[in-house]
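Only one protein chain is missing from this complex, and each of the others stays in its spot.
Take a look at subunit A:
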Amino acid sequence: MKLAATAGGGLLLGFHGARAAAAEPMILDANAASAALDFNSFLAIAPNGTITIFSPNPEVGQGIKTAFPLIVAEELNVDWKQVNVVQAPLDTKKYERQVAGGSGSIPHSWKRLREAGATARVMLIGAAAQRWKVPAEACTAQNGMVLHKASGKKLSYGELAQDAAKLPVPQDVKLKEYKDFTLIGKTYKNVDNQAIITGKPLFGLDFYREGMLFAMVQRPKAFGMKVKSVDATQAKAMPGIIDVVTFRNNVAVVGKSTWQVKKAREVLKVEYEAEGALESTADHNRLFDELLNGSEATVRRQDGDVEAAFKSAAKVVKSEYQCPFLPHNPLEPMNFFAHVREDGAELIGPTQTPERARGEAAKYLGLPPEKITVEMTRMGGGFGRRLAADYVMDAVEVSKLAKAPVKVIWTREDDMTAGNYRPAVKYRFEAALDAKGNMIGYKLRGVGINAGNPTREQNFPSGAVPNLLIDSVEHKSPITTGPWRAPITNFLAYAEQSFLDEVAEAAGKDPVQFRQDLLEQAKKTPTGDVKYDLDRMIAVTKLAAEKSGWGKKKGPDGKPLAQGFSLYYSHLSYVAQVGEVVMEKGKPVVKKIHAAVDCGVVINQSGARQQVMGGIVDGMGHAMYGNMTFKDGAPDQSNFNSFRLIRVNEIPEVEVHFVNNGMDPTGLGEPALPPTGAAVSNAIFKATGKRLYKQPFVEEEPFKGIS
């Protein structure tokens, strides 16, 4: 895709790279492609009226390719049907933060995208006013047309684009009041729907080019092993095989088709030797207990006098929660295309961080980054896995060594066994209650394997407890880990919210009331910093309780319905959930999950609901079934027959409510997931009287003997 080609002599609006935050807009003649290279660009209007909006951020299923252009279109005042959306390639001169991660795209770009649209609108109005010799204030813009009410004159944006491009760029354009939005907040379909439902090439794995070779990489079977010797004689003799190359700790088979390289890889003879510890899950279980009991830990937050609080406590609650490693398992496995030449490289494929991919490639190839192009394909999921660039580097290194354009393809087994997992973690929580059931002390220790800091020390209940100590210990392991959708909080939220349920029970309080009391206390007498918005926490709590009929419903047996509450703030959004469980043939079945979500303004109802529902399904699926274990450094699970993902017959009903408080929008790719585990586990406790201290739940007591 070339900007100049799509812009076709119309209006191209951009922000100067260095000043993007200050939004100093520039209008460029799109024919001057060389000039255009120096600017950020979000939209182009061709003389024939075609409106193209460029979406710079990678699309991983979070719906950004629909949401971003909608925001521009809102301020531009165009009919959404007129808009043609184009995925922009990596261009650090034109765009900032081309990342799909941390649910950060919307909060980062909200104002910038609106300014891009509004600036163009003001200039188009200006061009019309000049032509009609009327004041700009007498003109309005609607549905891609500028109108002069008094005379009834109108001109389309296409007719005005060239004149508008010549006007000086207005500073500080007035953005719309939220109440005047006509597009934002309604329901829009995914802009790629037609291509998806007809099977058009969209994803990295769908990328083919004449003369391209295919490669599969053989990696060590266990973490902690390295290549000792390679005998590729037999593999090289297989049909379609062009080359076998060794790089890092890998051996790549390069050939003419996917199936041929897969078969040749099976006859590679590679010997490995141990270079580090070959760890097993049993070792980790022992290690967790040692670290939880050890005297060494990094203090993350400390308020008041915890020792004194526990000494004076009327009651102490203490529990441990554990979670396993998890692979990301995006349905499209890792893959990437690279064509490394002497003077540059072309990279095409699915990446959540194209800039990192380019940076690592540039470093390895010894080329300046501007000699490397990165084109982002739609991604068949990512869940954090594609924030790493290891699989991009596979393609870069193999292309360089094989001196050919190469697409590296990972099988599902490669994808699941090659690492970069959600780290395994264990927590110990302790709470001190006074005689009235107030939580006067709180301790959390998190120990994890390559987990960095597995706590989020600034999150609730920090600030709401007068005496608090949060610390952590990390064990370094050859088993590689990385961010997994809602990093850390994807498990921490379950552990913490399950524990708070236990504390509420010990205090003899209703779980919702208990949390509300803590939040109110933090409002009245905060301890230390409170880094989340207490009113927004309270609002989602109330909304979830109200919508779910908390504590008021009866189950099919006529007894009170088993409901479990959970509340979590992550990635700037607030989500409370209520899970509902009924017993069927002696087995707890999650029937429904209610979610109350505060992500500020909802941009696209369809996309937002989808993120919440998908996040809940994902959160529940992994809490129930997800388990990755190791024996002597080798993963025990390698495909969907041994690693269980949730399926359609296992989902609860999900009801989503948005708070809609008119605040600036925040991201939704992650925040709905963290609270789900505890909404489920707390409801299961109500139904069975059994606490779930470990994921996956399906291996715990309430499910024993049930398939």
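Criterion: contacts are C-beta pairs under 8 Å (C-beta built on N, C-alpha and C of every residue); 3 or more make two chains touch, one makes a residue touch a chain; residues count from 1.
FYI, contacts and distances are computed from a predicted model.
Name of the non-displayed chain as stated in its UniProt record, restricted to "OsmC family protein", "Branched-chain amino acid ABC transporter permease", "Isoquinoline 1-oxidoreductase alpha subunit" or "Xanthine dehydrogenase family protein molybdopterin-binding subunit": "Isoquinoline 1-oxidoreductase alpha subunit". Here the missing chain is touched by one residue of A:N48, A:Q171 or A:Q194, and it is A:Q194. Touching the chain that is not shown, out of A:P107, A:G144 or A:G621: A:G621 (per the contact rule at the top). Screening A:R341, A:R412 or A:K523 against the full complex identifies A:R412 as the residue touching the chain left out. The missing chain lies against subunit A, touching residues 60-63, 187, 189-190, 192-194, 196-203, 205-206, 208, 214, 239, 257-260, 263, 329-333, 378-381, 383, 409, 411-412, 606, 610-611, 613-618, 621, 639-641, 645-649, 651, 654.
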